[in-house]
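Omission of a single protein chain aside, the complex is shown with its protein chains in their original locations.
Letters A and B mark the chains as written, and numbering starts fresh at 1 in each.
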């Protein structure tokens, strides 16, 4: 492997982290990873961060085995489902060696399942978003209830009805924390500091994406409070992460920013909150988390009408690539000069 | 808004009520609404009728915001999902202001989700039927279990197994009531008088539709009794409403009436009863009603083989339009003469 190859490999892998929020930028991915490490250590679950790295690498490698072209891999499209698998497995399952084997296997499967689901959805000009991660992680988390090798240590207990409190601390400082946790929970991290990492990472690549992530979390927080949803979930940011993704997807990824787009995005964000609450209730008897399922379902429903708002032209990330190259060449220069 | 515009708006909206049973007629819609008001007041739940009106209007207006053409709206195709949302919300949820906001929001969503689902299904020459109503109402009813603002006051308690009695009063008078309630439950109304309203409304527009609605309810009643289904559900018409819709859909909407069509329709109606019973059992742990889901699923399964029975040519409703115009002009003449 030449240093050029290594450079491409690292950049492609980091972009996989960035693509979870639709950003084809290695820098954004690096900040996301930093946020994950911060949050994982803060909550004394460092394995979540290492799982993220393992899942990211495994799913990216899986693409190399099968893809006719490396273009999607270099855009980070092989890794974004795998990194989420890597966050989810150590969050919900006990750390056995079988769990790590399953984590790697499941991460690799996401890349292949993504290829298949994208084929299915191509006629309607939508893609599978993070659904390969969602579907496969649901399967493995459910399987953990039938397999002692991957025990469901941190999954909820299956229950027919959830009792919940609506008593919420609504001081300004608390609301800001819920709002930032709505962003951090995109990667299953419960930390407002991580939320800041993620917003900064987004702003590095696209100010619109940072705006819509912030707006999506804020709007969903307001809707959840107005409709008196489960206070613990609100405080943990669990009503925020899917709307954050819906907001970035509709607000500045699949449509170009504009007035019509903004209205449609707000409607989509509000809808996501109800889909989140509905799926929470639906999954209670299985003790299963919704993951980013509410985002996928709502975004599909809002893209499928094929309304002509402000159709997006593919964004160019050339500046980020050259930026990265400049950074690496500066590093190499330094290394050379220290010889 | 000119009186001409108002005329079109009222006609289009009323047709939305008629399209629930595939009738593009404002008169039929008017009789359906009359039946809904009768049944809602009879059972001391008048909010169901007002919800129906609100949902019908909200979903029709939603179409104006986004549709490139008004043709489907004028055929009543924007309103038929919304009126069902409007019947369902006050039936199952407590009347809070948040519930009414959610009712309006969900009704509007049906129009947009319908556009998307129809795009998905177009290649197989089927459409989304009442599934936008079904899907979105499932989501909001489930969400009500996680949101105190829209409390699930009249939803069933989630349960793993349903205990039911098969002791049924099978006197002739009772059977006639069950049969008519099978028709009225299409709009979630439990009243045999409303069933008569609906059958008359159908006959105004299409005798075949009235025949198949009556036959669908009768056949499903017989199947449910023969297979000893839940007596309370049979008595409430809950095994009838989906077969009624399947019967109209297959018997005289998507196929032209004829011997082959009739046989296929009877098979479809019988199948719908099993799908209804199966979905009842599936939804018990969620305490969720099936709504018209069994009709959608069965009708799709019976249309997808694309068998060539008697393919339907689009029916002309010109006579109903001119009839409506004559009625309105008569009213206007009267109004003028009383000046």
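Rule of thumb we're sticking to: a residue touches a chain if its C-beta (ideal position, glycine included) is under 8 Å from a C-beta of that chain, and two chains touch if they have at least 3 such contacts.
These numbers come from a predicted model, not from an experiment.
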item: Selected residue (touches chain absent from view) among B:64, B:122 or B:304; value: B:304
item: Residues belonging to subunit A that touch the chain removed from view; value: 66, 98, 102, 105-106, 109, 112-113, 115-117, 119-120, 123, 138-143, 145-150, 157-160, 285-286
item: Residues in subunit B touching the chain absent from view; value: 123-124, 160-162, 164, 166, 224, 226-230, 233, 270-271, 274-275, 277-282, 284-285, 300-307
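One rule holds in what follows: only the chains that are shown with their structure count from here on.
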item: Length of the line joining the C-alpha centres of subunit A and subunit B, rounded to whole Å; value: 39
